[in-house]
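Selected chains from the complex are presented in situ; the others are not included.
All chains are identified by letter, namely A and B, in their written order; residue positions are counted from 1 within each chain.
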Amino acid sequence: MKRTLGVCYYPEHWPEDLWADDATRMVRAGLSWVRIGEFAWSRIEPKPETFDWEWLDRAIDTLGEAGLKIILGTPTATPPRWMLEKHPDMLAVDEQGRPRGFGSRRHYCFSHQGYRAESRRITAILAERYGANRHIAAWQTDNEYACHDTTRSYSSAALAGFQTWLAQKYQSTDALNRAWGNVFWSMECDDFTDIGLPNLTVTEPNHPHVLDFYRYSSDMVADFNREQVAEIRERSTAPIIHNYMGRETSFDHFKVGADLDIASWDSYPIGFLSDRLEGAPDFKARFMRQGHPDNQAFHHDLYRAVGRAGGAPSPAGGRWWVMEQQPGPVNWAPYNPAPLPGMARLWAWEAFAHGAETVCYFRWRQAPWAQEQMHAGLLRPDNEDAPALAECLQVAREIETLPDVGTARADVALVFDYESAWAWEAQPQGADFDQFRLAFAAYRACRRLGLNVDILPPDAADLSAYKITLAPGIMSVSAPLKQALAATPEGHVALIGPRTDTKTEHLSIPTPMGPNIDPLDLAVTLTESIPPQASIPLENGGQFLHWREVPEGSAPVLLRCADGLPAIAGGPLRYLAGWPDDPTWDTILRGVCDEVGLTHHTLPDGLRIRDTDTHRFVFNYAPEPLLWNGTAIPPAGVHWEAL
Amino acid sequence: MKRTLGVCYYPEHWPEDLWADDATRMVRAGLSWVRIGEFAWSRIEPKPETFDWEWLDRAIDTLGEAGLKIILGTPTATPPRWMLEKHPDMLAVDEQGRPRGFGSRRHYCFSHQGYRAESRRITAILAERYGANRHIAAWQTDNEYACHDTTRSYSSAALAGFQTWLAQKYQSTDALNRAWGNVFWSMECDDFTDIGLPNLTVTEPNHPHVLDFYRYSSDMVADFNREQVAEIRERSTAPIIHNYMGRETSFDHFKVGADLDIASWDSYPIGFLSDRLEGAPDFKARFMRQGHPDNQAFHHDLYRAVGRAGGAPSPAGGRWWVMEQQPGPVNWAPYNPAPLPGMARLWAWEAFAHGAETVCYFRWRQAPWAQEQMHAGLLRPDNEDAPALAECLQVAREIETLPDVGTARADVALVFDYESAWAWEAQPQGADFDQFRLAFAAYRACRRLGLNVDILPPDAADLSAYKITLAPGIMSVSAPLKQALAATPEGHVALIGPRTDTKTEHLSIPTPMGPNIDPLDLAVTLTESIPPQASIPLENGGQFLHWREVPEGSAPVLLRCADGLPAIAGGPLRYLAGWPDDPTWDTILRGVCDEVGLTHHTLPDGLRIRDTDTHRFVFNYAPEPLLWNGTAIPPAGVHWEAL
C-alpha cells in the first residue's frame, strides 16, 4: 500500500459553489483522502428528527467524483443546541461540581444514557444512509475523545453509572471495602449507593477509589465508542477510525483501539510543545517552530501499538494514521509560532517513517470565524495558498518515489500503561511524578541513541523479538507480561522500574513487596520523592531526579548510588531504582546496548532517525544544519537512505 | 479657569462636632472642592422609604458656608443591606457562577431592572433635594464603575438582557449564526432564548459570542449611568462627573463619557504599579514610591479624551479631573509603600500639566476602621496632619502663581479602542497580547522621547492636526478613522498595527484580508505569537516580542525582519507588523519624528515632560536627582518653564 495524504474539510462552512473547485485543488495538491462531517450535526439534523441530507449528499458526490476517498465522521462531539432541551442533564460536570455548558464542543457526559442513545441513533442513521456509498472509504467515530479534560464527569449520571460498575466489579461492599482499605479513616460503606464520586472531599480521597473512578470513566469512553462501531459495522464494511490526541492518558486507548480498525491521532507539534510538554525555556525557544523532536515519534509509536490492538497485519505494524497534521500556526496554545519552512513536510515524512498509512492535514481552508479562525490551513481564509500547501504537494510527489508503507521491527520495546498513569495521578507521592513524563524520558533517551522503539501494551506476552525492553512505572505488572519479563534470556535486557510492579491491582502495597517477578530477587522497601532542587548522585557520576527507591534482595547490583544503595540490580531482568536525568539515561542505555550488541548513535541535538523495513530516515528538528554521516541536513530537512 | 484642589470627605464617618473644624482646615489647606455622599445610602435612607436628610443638610451647609464647593455623589455603589430583601436576585454573578454577596461594595448587577429602578429613584430623590442647593457645584454618578471586575455579571438578569440585546441587534438568529460563524461546531441556535452566557463552556466559547457579551455588558454600564444623568439633569444644572479607574477597559468610557460633562479618574500611582502594571522586579523596586512614570500621564490623556466625548471646549481639551489622588500608602495593593516625599505634589502638578481642572485628594482623614483603615489621608486617624497635607498646601500656593488651566495640542495622536481590548481578551492568540499593554507600550515610547500625546477615540475623523498618528491593535477600523488614516498627507506619518484592521466588526477575518485601508496595499496573511523566551530580530538590530505578522502586498518595505519579512511597510500611512521591544519602539519613533520634523528628546530614566499651552513641565519620577537642560531636578521634583 502506498502512503497517502489527506485533508480535513468542512463543506458546511463554505458556499456550495466553492466545493468543486476545492475538490479539484485537493486532487492537484496530491491529496487522496478528505475527512468531513464530524461537526455538522446541526446541519444534518437542524431540528429533532428533521434531517437535511441533500447538502451532504452533494458534498460527498462532488468530492468523491473528483477522485477523493472520504472519511465520514459521526458528529457526536458537537450535539446541537436542541439536544439540551431533550436532555437537560446530559452535560458533564467538572471536578468543582459545575456543569460544563453548551457553547463550544464535547458538551456531553459519557455516562448519560439519554445521550448515549442519541449517539447510537445518529450513528445508525448516518451509517444507514452512507454505509454503502462508494465514496465513503472510512469512518471516524466522534472526535478527539477526552480533549478538554472530558473523560471524567462528576455528574449524577456518572455517579449512578459508577455505583453500578462497582457493584458489578466487587459484588459486595465487603469486597470493595477490603480492596480499597476502607477501614482506614472509617470510610467503609454498606451499600453501593453510599459511594460517592471522588471529588470535593476534605482532603485527598482514597487512591483506589480514585483509580476505580478513572477506570470506570475510561470504560465509558470505550463503551461509547463501541456502540458507534456496532452501528456502523452493521451497515458498512469500510474501516473505522478514531482520532486520538497527544499526551492524553485519561482513557485506555488500547481498549478503545481494540474495537477499531485503524488508530489515528491529531499531531500538533508546536501547540503541544507550548501547552503540554515539560521543557526548559531555552529548549522550548530552540524548538518553538519545530515542536519537540521526540514527541511526534513517541505518539506515532504509541498509536501504532494502539492500531495493533485492533488486529495488526504484523506484530510491529498496527494500522495507523495521522488524522490531523498541523500545517501552520494554531490558535489554542499559550503561544502559537509559525512552523519553520519545511516542517509540514518533515512531520508528514516522520509519520510515514514510523509506519503511518495516511497523513491528513488539518484543515483545508482556514475558517474566517469562530474559535479556530486563527488556526492555519492549507489555504488561507481568502482562498489563497497557505505556505504548507506547497510542502504537501512536495510530499505527495516524494511518496511516488518511495516504496510502500512499512516499518522496521524495533530493537527496543517500551511498555506503556494507561492504568499506571491513573494510579500515579491519584497517588503521585512526588509532585513531579507522571507516568507519561517517565515513559517519555525513557523514550527520548532511546531516540537520542538512534534506536527504533516499539511501544507495547501492558499485557504484552512476548518480548523475545526485542533485545531491550523498558517498563518504567508499571504499577502492577500483568500476568502475561510478568511471564515474558521472567523469560528475558541472556543477551537481552529487560530494565524495569522505577515504581514497577510495586502495587497490587487495587493500588495497594503487596506482601511480599514488589516487584514480584521471578527470577528477580529484589523488593522495593522504601520510596522517596525528591524536590527539583535536589538529586541523588550515582557512583558513575550520573544522578536520579524526582524519585528514588531503596531495593533489597539478592539481585546483583549493577550500579550504585553514591550513598552505596543499589541504583540498578538484577540480571537480564533488572530493576532501575530511580528516575535518571537525561545524561544518566544515555549512559545506562548505551551500556545496555553494548551489552546486548545493539548499535547506537550519538545524535546531535535535534537530529533524529527512524528506520522502515527498507530505509533509514533522518530528520533535522534543529534550527541549524546538522551533519549525518558527513551529509549536511538543513533545518527541517528530511533525508533517507536505503538500508 | 484657575486650577483647583479638592478632597473626598465622609461626614457620616465623624462626630458632627468635627465638621466645622474640618471645613476650616480644608480651606486653610488650599482646597476648593469637597466630594461627599457617595457611600452614604444607609445613612440617607436607613430603612426603605425612610429618609434621614438632616445630617446631610447640615454637612452640606457647614462645608458650603466655609467656602467649599461640593461634589455630591449618588450612593448607588453601596446599596444598603435592606435592598437585598427587596431584590434578592440583584447581586451580580461571577464567571464561576457564584453570586457576589453583600459585605463590601459594588454588590449589584447592572442588568437587574429592579436595582436600576432603585438607582433612578434614589438619584431623583437626591437631585430633587439638592439640585438647586447653591453649594452643590457638581455631581458624581455612582463610584468607580467596573472596579473589582463588576462590569460583567453572569446572572439570570444578565442572560435575559443579553438575549434581548442580541435580538435587537441581529433581528434573526440566522443573522446571528452567520455573524458568529455558529455553523462551526454545530453551535447554531434557532431562538434567541437558546443563547447562553459565554461562561463555563467546555473549552473556549465562540469569540464573537464573547465580544457581543462584553459589548452588552459595557452598554449596561452606559445605560445605568445615563439613567442617573437624566434624573440629575432634570433637577440640576451643575456638571455631572464620574470617577473612572486605572487600567480599566471592561466598558467603553467614551460612551459613558458622552453623557457626562467632565471625566475624572482615581489616580493611585503606587497601588497601580504594584497590582496592575507589567514591569520587571527591579523596575518596580526603582519606582515603588513614585509609581510608573508614564501610567498617570497615559490616563490623564485618556480621560481628557473621554472628557471630550462629553462635548469639549476645544479639540485638545476635554474637561477632566483627578477625583481621587493617592496621598500616602494605600491598603489594597499586594505591597503598599509610602510615597517619596514630594510625590503628592508631583502627581497633582502632572495632572494639571495634562490639563486637569481639579485634583481631589482621597481622603481627608484616614478612617480608623473598616476596609480602608490602612489607606492614608491628608489627616491621620488621630486628626493630626499627615505628610501629604503640606504638599497639598504647597500646590495650592503654586497654583496662584501660574496661569489658568490649559493643555498643549499634542503632536502625536494615539488611538485607543475599548472594543479592541475586549476582542483581544476574547481571542488573545498569544498569552501576552493585551490591548492596554500594547497601546501603553506605544505611549511609553512617546514619553521617553518627550512627545506630547493626545489619545483619540476609535471613531476619530480628523487626524490632520497630528504629525504622527499611532493606531496599534485596532481590531476593526471605523469608517471615519479609515478615511482619516487614508488621508495621511506627505510629511505626516500614521503608523498602524500590529493587528490593526485585521478583523471585521464581528471579530472574524475579512476577505480581502486586512488591513483594508486605501492606499495601503498590504494584507496580514499570517500571524504568530511568540513565547517570552523568544523574539523576532529585525535587520536594524531591534526586535519584536510577543507578536509578529506576515504582510503581503505592494506597500514599500521600510524596515525588514532579519528573516527578510517586512517589519514596517507603506508610505505616510504604514503598517507595523509586530510588537517592538522598548528600544525598538524608540528607534522607530525617533526615525518617524525626524521624518516629519518633530523635535524629540532622549530623557533620562524617570524624567518626563509635558507642555501646556504656556509652559513646559518637567517631572522627576526617579529616586535620584536628574538633569534637565543643566538644571538638577531632585527626586519627586517638579520644574516648569515658560514656552
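Heads up, the rule we're going with is that a residue touches a chain if its C-beta (ideal position, glycine included) is under 8 Å from a C-beta of that chain, and two chains touch if they have at least 3 such contacts.
Please read all numbers here as calculations on a predicted model, not as lab measurements.
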{"item": "Identical protein chains in the complete assembly, only 2 of which are shown", "value": "3"}
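Here is the rule we use: only the chains that are shown with their structure count from here on.
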{"item": "Euclidean distance of C-alpha centroids - chain A vs chain B, Å", "value": "47"}
{"item": "Chain B residues touching chain A - in the complex, by the definition given at the top", "value": "96-97, 180-190, 194, 196, 198-209, 427, 429-431, 506-513, 523, 525-534, 550"}
{"item": "Touching residues on chain A, where the partner in the complex is chain B", "value": "10, 12-13, 39-43, 46-47, 75, 78-82, 92, 96, 98-107, 147-148, 150, 274, 281-282, 284-285, 288, 328-329, 331-332, 334-338, 366-374, 376, 380-384, 386-387"}
